[in-house]
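The other protein chains are all here in position, but one chain of the complex has been omitted.
Chain lettering (A, B and C) follows the sequence in which the chains are written, and residue indices restart at 1 in each chain.
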Amino acid sequence: MINVLFFGQLRERLGQDSMTLEYKVDGQQLDTVKALRSYLQLRPGWHEWLEEGSVLVAVNQDMSAEDAAILDGAEVAFFPPVTGG
Amino acid sequence: MINVLFFGQLRERLGQDSMTLEYKVDGQQLDTVKALRSYLQLRPGWHEWLEEGSVLVAVNQDMSAEDAAILDGAEVAFFPPVTGG
Amino acid sequence: MKCMNRILVQSADFCLAHEYQLLRTDNPQDGAIVTFTGLVRDMAQDLPINGLYLEHYPAMTAKVLGNIVEQARTKWSIGGATLIHRIGHLTPAEQIVFVGVTSQHREAAYLANMFIMDYLKTQAPFWKKELSERGDKWVEPKVSDQIKSDHWE
Partner (left out) sequence: MKCMNRILVQSADFCLAHEYQLLRTDNPQDGAIVTFTGLVRDMAQDLPINGLYLEHYPAMTAKVLGNIVEQARTKWSIGGATLIHRIGHLTPAEQIVFVGVTSQHREAAYLANMFIMDYLKTQAPFWKKELSERGDKWVEPKVSDQIKSDHWE
């Protein structure tokens, strides 16, 4: 299982703040950020909102790059550049 | 008249915090920092404490160099490097 | 030396006087306390706003804020360090963020405080929405913040 979270404008755009995915879907493992992103981008209208470079990704609360590994049970968050402070 | 002030360690060393001098003494006008300093350095034991470089001088409350003019009625202060804050 | 971190994310307001007192107490070796407080401005891009809504990613925020303060400790010799960030709805003139740092001499407290704010701006998972008569608008990150943050590396 992968727990996927969305924050800020992305959460609003996608209309949901979280979802739980099977680690292995359609015979494919969602074992990297790239694989998970590609899988999510298949949903209607989600492609542009999840594009690399426009959203950041954190795996288990650590900012992560495209090739970062995702293990079964991970928490993966997608979000826009941060604007706190 | 020149109103001369001493502060900090210098005040303690010289044993006085102020003095009033005639602008013209012994036929000489105390019309520059250099002239005033030299005049004061004639006093027994004062020479070393008033040496250029070891004390700062302010004429009418502005930090001043050796060649700064002193006008009759000025307030001239001698003091060690500052250590506030 | 007092090497305590106090890191809070809360919707409630904070009290500068209280935070200052905590930083000052039992800290006889530190001669410098620098505080930064961020307030909600009444304008954004020269247009009036009614307030802000601040969202965050709790599990990650805790981790990132702790990391930022620890990074500051590796760069400068600091004593107490406090970091408070508010979330939820805030109105103009309200306090958003507080950073307080103590150190023996002033330079470390100033620099560590700036560093914490600069990193917080680009690393901590907070998102800000401006609320106004013209509609609500998510804030865009500022390039200048990225530059300030990069400059410490």
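Rule of thumb we're sticking to: contacts are C-beta pairs under 8 Å (C-beta built on N, C-alpha and C of every residue); 3 or more make two chains touch, one makes a residue touch a chain.
Just so it is clear, the model here is predicted, and its values are computed rather than measured.
In terms of the touch definition stated at the top, the absent chain reaches B, C within the entire complex.
When the full complex is taken into account, the listed residue touching the unshown chain is B:85, out of B:27, B:53 or B:85.
The residue touching the chain not shown here, chosen from C:9, C:40, C:64 or C:108, is C:40.
In the full complex, chain C touches the hidden chain at residues 16-17, 20, 24, 28-43, 92-93, 104, 106-107, 109-110, 113-114, 117, 148. For chain B, the residues in touch with the chain missing from this view are 5, 7-9, 11-12, 58, 61-63, 75, 77, 79-85.
Rule of thumb we're sticking to: only the chains that are shown with their structure count from here on.
In whole angstrom, the spacing between the mean C-alpha positions of chain A and chain C is 27. Rounded to whole angstrom, the centroid-to-centroid distance between chain B and chain C, based on C-alpha atoms, equals 49 Å. Distance between chain A and chain B, defined via averaged C-alpha coordinates, is recorded as 74 Å.
Within chain A, contacts with two or more other chains are made by no residue at all. Chain contacts: chain C has no residue touching two or more partner chains.
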